[in-house]
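Some notes on the structure that comes next.
Every protein chain but one is kept in place in this view of the complex.
As written, the chains take the letters A and B, and residue 1 is the first residue of each chain.
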Amino acid sequence: MSKGKRLAGTLAIPVIACIVTNVICLAKGVPMFETGLNWLTFVRAIANVSLVTYALSINLNSGRFDFSVGSIALLASVLSASISVKYGLHPAVMLVLSLLFGLILGFISGLIYITVKLPPMIVSLGVALLYEGIAYTLTGGHGVSFVNNKELLGFASVPNYLLIIVIALVCVVVIFDHTTFGYDYKALISGQRVAVNTGINEKKNALICYTIAGGLMGVQGFISATTTGSIQMALNFGSIAPMFMAFLPMFIGGYIGRYSNDKLGYLLGAVSMAFVSMLYVRLMVNSSVQQVVSALLLVGFLIFLNNEGRIKGLLHPKHEN
Amino acid sequence: MKKQHIKDMIFRIAPIVGLLILFALFMVFAVIKDINIPYSMKNILNQSVIVIVVATGAIFIYTLGSFDISLGANMCVSALIGAMAYNRTGSVLVMLGACVLCAVLISLVCSVLASVFHLPVFVTTIAMLSLLNAGVLMLIGANGTGDIVQVPADAVSAINTVEFKLLVLCLYLAVCIFVFNFLKLGREEKFVGGNPECARLTGLNNSRLAILAFIMAGIGVGLGSFLTITYAPTLSRNTASSVGMDVIISIVFGGMPVSGGARSKIYSAVVGALSMTLLSQIMLMLNLNSGISQMVKAIIFILVVYISMSDNKKNNLPR
Partner (left out) sequence: MKSLKKFLVLLLSVFMVLGLAGCSGKGEESGSKGIDNMKNVKIGVLVADATGAEALAFRSYYENYIQKQYNVTFMYSDELADAAAESSAIDNFIANNCKAIISFASADRPAQIRKCAENKVYYAVATGTLSDDEYAEFKDNEYYVGAIGPDLYTEFQAGYNMAKYYLDQGKTKFAIFGGATPYYVDMHIYRTAGMLVAMCEAGNGDYNGAKDFGSMIGTIYGMNCQLTPAQIGSVELVSYVGGYDFDDAWFGKLAEAANNPNVEVLLAVGSGLDTFAAFKRPDQALGTVDSYTADAVKAMEAGTLNYLAGKFSASIGPIFMATVSAVQGKPIRTANGEALALSQGYWVATSAEEANNYFTVDSSTTDPAYTKAMLDKLYGASYDDFAKFVGAYSYEEIQNLKK
């Protein structure tokens, strides 16, 4: 594939998203990026969505559906925020704590999976309930509030979010594309049985996957918590909602991955979704319309993805001589 | 060989044994706590029946190795449409028809979208979930003022009885058992769920089977939405919001493999839903706080499913 084609394939979707959303905004007389706050919202959306997308895709690409990612973000942020507020810690320390708690919770989740050897979806249902219950019990149902802690809230800035985005991308690319673990991971995706028979330790690999996914969700939980300064409790699977924001960027990432790198694809998928989010924000689109548009975008993209050949055939019919 | 046979048998009956143990525990607690046992029995049936009906239909989808996350939202939309149909016509039969028709139509759209456009079924149901949730708000808005759509309580009080619900449940269960165990459809579904590629190569039309599975599930959702209206005739945007997850939990708790295939059992929903309701009743009697109660449920869920489903002989991790 030529470099030009690779570049075009990589950037097509985010560029289209950027142009379409900006044109709609301008048509309504509202520029998409007017203030620094607009940029902050945009970059935060990229950070949030890309982290959840990495976390979900790590296991989903291996056929492991994980309902517990949201509950990991919830519990990790509850633990890190409680400690940080109590001891007056710096936001960077809270970020590290969130990451650590996320890693530990992800590790526990993976440990349960490889120990009980149940389908991951089932394990994740149990883990989600468990983590939600722990978070609720630890905070007495109140959650954690630090709305008066300007230092922690002050973390929200474009450079900080950009730093997280870049570090997360570099980490997942290095870990999954340039380490033995990453090669094993890909081998297990391509052929589980063959990979195991060649001596790859699947349990270890799965455990690392869950741990990394947990760490990413810990950081996402940190971003969420420091956005409003409050962590609301969730029960009975109330924590699974963040998972749904990752599907479309994940499919977009899969598509972009054909032209470049799938992790970069997830990030560009998140960028595309951030443009759509900004459209909702700037035009104050109500949530019903938002839900319909998001669902149609998901279905539309999947239709395109799964029928690309046919669509191209229709657009460029070959002339039979 | 014999040992393996016995082991298989134990795995097969473990969910039922689990149900019996939970029932025994429930009875012990009930006696100690001096609760109203006849009322409790009626209550357990009342609370389980809707999930059983919806989950039994959903087993057709699970058998194919897929699952539908939009069942609760489908049920809410169908119930709203059913209630609106009643309010227009005053006929309970029309309401029943509207509920079932709407649910089947939604299921059909979902499955046809998946098969015509070659989309993964699960992903289609995620998109459907968003669309249906938005649809619920629009339907409630379109119905006039207020945050509810209501059927007069008198209109459904005559059929809000355990006997009627059991009748609906038994009829639907009988149909599902017949289709699942005695018709080609059930066997083909298990085949596709067990090995889709092999099934395709033998000439089975996976798309046709998916559509039929979704129709069966849609009927269950429609009946579930009808029973929801009879039980609680005031509908809101939160109606049936927990049903989607309850169905998944019940099916798994009942010993149904989420990968589908030959080990799929049509009675899993009955066993699982009753087990979950009994567990909830025990938790209530213990009067634990919400967080601890949820933690205990989670641990018991994983342990019971582990005992009944885990296959440690497998070298590979399940997916």
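Here is the rule we go by: a residue touches a chain if its C-beta (ideal position, glycine included) is under 8 Å from a C-beta of that chain, and two chains touch if they have at least 3 such contacts.
Only a predicted model underlies this, so the values are computations on that prediction, with no experimental measurement involved.
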Since one chain is left out of the picture, which of the remaining chains does it touch in the full complex? A, B
Going by the contact rule already stated, which one of A:A241, A:L296 or A:I311 would touch the omitted chain in the full complex? A:A241
Touching residue (missing chain; options B:Q47, B:S78 or B:S268): B:Q47
Which residue of A:Y136, A:F222 or A:F301 touches the chain not shown here: A:Y136
In the full complex, which residues of chain B touch the absent chain? 25, 28-29, 32-36, 39-40, 42-43, 46-47, 50, 137, 140-141, 145-148, 153, 228, 231-242, 281-282, 284-287, 289-290, 293, 299-300, 303-304, 306-307, 310, 312
On chain A, where is the contact patch with the chain that was removed from view? 35, 37-38, 40-41, 44-45, 48-49, 136, 140-143, 145, 147-148, 153, 227-230, 232-236, 241, 245, 274, 277-278, 280-282, 284-288, 290
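By our rule, only the chains that are shown with their structure count from here on.
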With chain centres taken as the means of their Cα atoms, state the distance from chain A to chain B in Å. 29
The chain B residues in contact with chain A across the complex are 113, 117-120, 123-124, 126-131, 133-134, 137-138, 242, 245, 248-249, 252, 257-259, 289-299, 301-302, 305-306, 309-312, 314-319
In their complex, what parts of chain A are in touch with chain B? 62-64, 112-114, 116-123, 125-130, 132-138, 141, 192-193, 196, 202-203, 206, 235-237, 244, 247, 251, 287-289, 291-292, 294-296, 298-299, 302-303, 306-307
